[in-house]
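Below: one structure in structure tokens.
What you see is the complex with one protein chain gone and the rest in place.
Should a chain be cited, it is by its letter among A, B and C, assigned in written order, with residues numbered from 1 in that chain.
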Amino acid sequence: MTKMSGWKKPDSMSIVFILLGAIMLLFIFAPPLKTVFSSSPGTLWNTLLEEDVYSSVLLTIFAALTATLIGLFLGVPLAYVLARHQFRGKRFVEAIIDVPIVIPHSAAGVALLFVFGSNFLFGKILNGIGIGFFRSFTGVVIAMMFVSVPFLIDAAKEGFKAVDVRLEKVARTLGASAWKSFFRISLPLAWRSIFSGSVLMWARGLSEFGAIIIIAYSASFLGWSPKVLPVLVANRFDFGLDYAGPVAAIAILISIITFIVLRSIAYRGEKA
Amino acid sequence: MTKMSGWKKPDSMSIVFILLGAIMLLFIFAPPLKTVFSSSPGTLWNTLLEEDVYSSVLLTIFAALTATLIGLFLGVPLAYVLARHQFRGKRFVEAIIDVPIVIPHSAAGVALLFVFGSNFLFGKILNGIGIGFFRSFTGVVIAMMFVSVPFLIDAAKEGFKAVDVRLEKVARTLGASAWKSFFRISLPLAWRSIFSGSVLMWARGLSEFGAIIIIAYSASFLGWSPKVLPVLVANRFDFGLDYAGPVAAIAILISIITFIVLRSIAYRGEKA
Amino acid sequence: MISIKNLKVNLGDFFLQNINLDIEPGEYFIVLGPTGAGKTVLLEAIAGLYPVLEGEVWIGDREITDLSPEKREIGIVYQDQALFPHLSVEKNIAFGLKMRKCPKNEAKAKIDAIVEVVGISHLLKRSPATLSGGEKQKVALARALVTEPKVLLLDEPLSALDPETRERMQRELREIHSRVELSVIHVTHDFEEAIALGHRVAVLNDGCIAQIGTPEEFLRRPSSEFVARFALTRNILSGRVTGIENGCTLIDIGGTKLRATTEANGEVRLSLRPEDIFISKEPLQSTARNCFLGVVSDIADRGSVIYVTVNLPPDFVCIITRQAFDELQLGKGAEVWITFKASAIHVF
Partner (left out) sequence: MISIKNLKVNLGDFFLQNINLDIEPGEYFIVLGPTGAGKTVLLEAIAGLYPVLEGEVWIGDREITDLSPEKREIGIVYQDQALFPHLSVEKNIAFGLKMRKCPKNEAKAKIDAIVEVVGISHLLKRSPATLSGGEKQKVALARALVTEPKVLLLDEPLSALDPETRERMQRELREIHSRVELSVIHVTHDFEEAIALGHRVAVLNDGCIAQIGTPEEFLRRPSSEFVARFALTRNILSGRVTGIENGCTLIDIGGTKLRATTEANGEVRLSLRPEDIFISKEPLQSTARNCFLGVVSDIADRGSVIYVTVNLPPDFVCIITRQAFDELQLGKGAEVWITFKASAIHVF
């Protein structure tokens, strides 16, 4: 007499929604998948062995990592302040944080030049201490950081919000200073969100093209002069889709695989 | 005898965190602000009156809007399914949704060509019904949609999650079908998140450069053949920062102002 | 009116199974269980809101197991009321009528009637956010009742309320129920609420029904120690049957010999309700077969009543009114006599 209740028979809405959702997923996932499978593994391997490809991969990964580390140092405190304090204009500050997501990427590159270019304030300071910006590793890092740091700040903010503020309060009454309560309670409990925000920031940095092409078409790095991966792809596309395909596939593989692996580490052991 | 408690005296951590946070905010907000104020209002106005600038503004805004509307139609159902149902592989599906954020933008353009290009499956279908993709308005819309739809889906998902599922259940027992309960209860209660997700999607579409430059350096639109704003900025930058500045300022102004205004509409009446 | 036959649902960690309930028309039926016993899921399964693995749900002679929730004519009220926050009180109540395409005049008449019964006519234009807990509860009740369901499901409807409102709402629930005759299934974890409201009560434990009966049966004859504890029977003791004397069974509980009316043998567990024990300064002349001298070891003041623990050993918890307590002038360490009938002892 085993039977399923009527509830389990999907209603018309569920069917339509799942169908529309599947189209959406197909739209999102088909292009990268098609790109990856359009090149044979052999072609991908040979492409990866080209000097301007592997130097580009190294530059891109390393620059994005540097940007993420600086982002952690400056962004996590901001996220904590926003998660814990109420103040006038907080909405506005939160809107500002998302500004880099919404301004056109090439305009972001131009805007960064306006501030960090050698004729301008921060640029002069950087120059003064011997750090170049235009066509430099620093320029790449700053561009990546600018466009990607909102993801880290937003994720960290949500992470801190999810930590019961009373845990910190109890820690204080037990003798912990504000610093100790932050490092022993808040940070360990929010690390999952911060880590997955960092992964997103890193991956988003990796993906940046518009701001970087304005600032650093190529950058000197470890004796090479590589372009970042997105620039390399666009550069090769000038010679046609067949030529750009394998590099695009490599770029996609690197970002998707690291993103999904690191993200699953962040969520390991946690329920859906 | 009025005095403030010791609690109100900021501790050293608050001071350091606010300082670091302020640096972060300055880093984010100074470049766009500097760019906007580097051109006089008169210059901005004259630039806006140039045909290739205003046609570009119209193309960009309208294409991003079209992308957002399609995103709403396909993305909101997916978001609802993800918010309400548990299934194996849900984590993976959620990771897939964020893939467009993390793959290099130029690679995304290449990937879209692999699927929508005239030699490929969807491209053939589009061609068959007389819709071009390469260098077309459709291409711009699809590129924008691809890179920006994750923002809408994620926001809508969070919005639906915040609606107590028991409201829908009560509606069902009161005689509402699944559809009615969705349109009368779930959607009105999640609209704020969906709207602010749409704003973010729209603004993110506006900002796309890498994928679009691969697919549509310029597109035919209302008799003109404009480039999207980010491409126009990069294009003008080839002639120098002074030439690109005003267009970058216009692009930044349009995106920031619409973003902040629409966002404050979304949150109007809600507490911080 | 409503019959649940062999119901089985998956609760993730465990199953709710072998659930058989027959609820009479107009009966106020309570399902009692601790937090996490699956009480809410049981209601949702009945309403068609949670998948059923096995079993059937019938309303009268019509099986509804496969019906979608909107066709079942079963109303539900949740603990935190689940009012639609974007609709006014009036529109909340009208929602069900609108969904069922009830003509406007008729809807108005029905709303006016139910609002009268529940006593919330003055709240119609308000937004749910501005209501107090008790008011919200009444609106949720009116919203469910206005569609004239065959069965009303109440999911811990009073536990989010403060004690005073809860008592008042219990009384009002009894009154509303007596005015609109329909079958109610009310789940709660509060034993006193069950006793105060239920015609019959079912106790859930480990996914099964541990006992079904009237409140009186739960107080007098709990089927197991679990039920006895849940019924706040504060004295649950172990003993050994040692013989029979004058028609009473003698039970040795660590030296003290109780007289009980049971046919059990060997090691036994038994319960004794605090209100069945009489405390006095002098030994009592009565027909009660058990009378012992002990020492007051704990006093728990509850305002109107006071729980006095008397140690023989073992500890016996007794309840007395404040008035009696003041008259007896009890304090910790005082010597008192406790007296109870042989029939007050219940052996599991």
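Quick notes
Heads up, the rule we're going with is that contacts are C-beta pairs under 8 Å (C-beta built on N, C-alpha and C of every residue); 3 or more make two chains touch, one makes a residue touch a chain.
Since we're looking at a predicted model, the values are computed, not measured.
Residue A:Ala176 is the one among A:Ala176, A:Leu241 or A:Leu262 that touches the chain missing from this view.
Check C:Asp66, C:Asp190 or C:Glu225 against the missing chain and you find that the one touching it is C:Asp190.
One chain of the complex is left out; on chain C, the residues touching it are 34-35, 162-164, 167, 170-171, 189-192, 195-196, 215, 219, 229-232, 273-276, 278, 298, 300-305, 319-323. Seen across the whole complex, the unshown chain contacts chain A at 164, 166-167, 169-177, 180, 184-185, 188-189.
Methods note: only the chains that are shown with their structure count from here on.
Across the assembly, the chain pair joined by the most C-beta contact pairs is A-B.
Work out the mean CA point of chain A and of chain B, and you get 16 Å between them.
Work out the mean CA point of chain B and of chain C, and you get 53 Å between them. The distance from the centre of chain A to the centre of chain C, each centre being the mean of the chain's C-alpha atoms, comes to 54 Å. Chain contacts: chain A has residues 11 touching two or more partner chains. Residue positions of chain C touching 2 or more other chains, listed in rising order: 48-49, 68-69.
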